[in-house]
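Showing subunit A:
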Amino acid sequence: MSVLIDLFTLMAVGSGLLFFLAGTIGLLRFPDALSRLHALTKADNLGLGLIVLGLMPQAGSALGALKLLVIWLLALFAGAVASQMIARLVQGGRGCGRG
Partner candidate 1 sequence: MRAGMMNASLDAVLVVTLLAVALFSVLARQARAAVIGFIAFGLLLALAWVRLGAVDVALTEAAIGALTAPLLLGASAFAGTEKPASPPLRLALAALCALIAGTLAVIVLAAPEPAPSLAMQAVAPLGALDLGNAVTAVLLAYRALDTLLETVVVLLALIGIWSLAHDENWRDAPASPAAPSPPLDLLARVLPPVGLVVAMHLLWVGADAPGGKFQAATLIAAMGLLLMMAGLTPPPALGDARLRALVVAGPAVFLAIGLAGFLFPGSFLAYPDGWAKPLIIVIEMALTVSIALMLLLMLLGPGARKPSA
Partner candidate 2 sequence: MTPAGALLAAALATPLAFVALCLLPGFRRRVFDLLPLAPLPALVAAVAAPGGSLLLAPAPMRLVLALDEPGAMLLGGAALLWAAAGLYARTYMATDPTRIGFAVWWLLTLAGSLGVFIVADMTSFYLMFSLVSLAAYGLVAHEGTPRAESASLIYMALAVLGEAFLLLGFVLLATAGPTGNPLIADAVASLPASPWRDATLALLILGFGLKMGLVPLHVWMPLAHPVAPMPASAVLSGIIVKAGVIGLVRFLPFDQPAADWGTALIVLGLFTAYYGVAIGITQSHPKTVLAYSTVSQMGLVAAIIGAGLELGAAGVSRLAAYYALHHMLVKGALFMGVGVMAATGARHRTLALGVMAVMALSLAGLPLTSGALAKYAAKGPLGDGLAGTLAALSAAGSALLMLHFLRLVAKTAPVRADAVAGWGLRAPWLATAAASLFAGWMLFAPAIGYAPASALAPAALWDATWPLLLGGLLAFGLARSGIGLPKIPEGDVAALAMCALPAVRRIGDGAERLDAALRRWPVAGLALMAIVLILGATLGTAR
Partner candidate 3 sequence: MGMATTTGPLLVLAVVVPVIGMLALLVMPFLGIRRPATVALAVVAVGVAIASAIGIDLVRSKEAIVYVVGGWAPPLGLQLRADGLSGVMMAMAALVIAAVALYARPQFDMAEDAPGGRRAFAFWSLLMGLWSALNLVFLGEDLFNLFVALELLTFAAVPLVCLDGKAETIEAALRYLVFALIGSALYLLGTAILYGQYGTLDIGTLHGRASANLATHAAIALMIGGLMAKAALFPLHLWLPPAHAGAPAPASAVLSALVVKAPFFIILRLWFDVLPEPPSEAAARVLALLGAAAILVCSVVALRQRRLKLMIAYSTVAQIGYLFLMFILIEPGVAPWTTIGWTGGMLQLISHALAKAAMFLAAGLIAEALGHDRIADLAGAGRTVPVSVFAFGLAGLSLMGLPPSGGFIAKLLLLNAAILSGAWWVAIVISVGGLLAAAYVARVLKRAMAAPATAIETRAVAREREWPALGLALCAVALGFVPLQPLDMLAIGRGALP
């Protein structure tokens, strides 16, 4: 049982890392800000989701697993907002706060 769970974790986290790798390559190689953003958010959200998914069975308690899930949701949310704002900034719209 535990071997199976470990295997699941290994696979999920591994594929999550792959997404991160792809995202990072995209970030470095894509020509303009918007496509970079595209690569990043896609990869991040999915990658992080997979990692969280993989770690949930390892959390030891239902509450712990729930916390991990909440973290993923919050990260998704923050990522979405942040990329929206960056995109607006790039398009010459209103800036994101001072600075």
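Quick note on selection: all candidates are chains of the complex that A comes from, given by their letters.
Keep in mind that, in the parts below, a contact is a pair of C-beta atoms (placed from the backbone, for glycine too) under 8 Å apart; a residue touches a chain by one contact, two chains touch by 3 or more; residues count from 1.
Just so we're clear, the structure is a prediction, and the values are computed from it rather than from any experiment.
Only one of 1, 2 or 3 makes contact with subunit A in this complex, and that is candidate 1.
Residues of subunit A touching candidate 1 in their complex: 74, 77-78, 80-81, 84-85, 88, 93-99.
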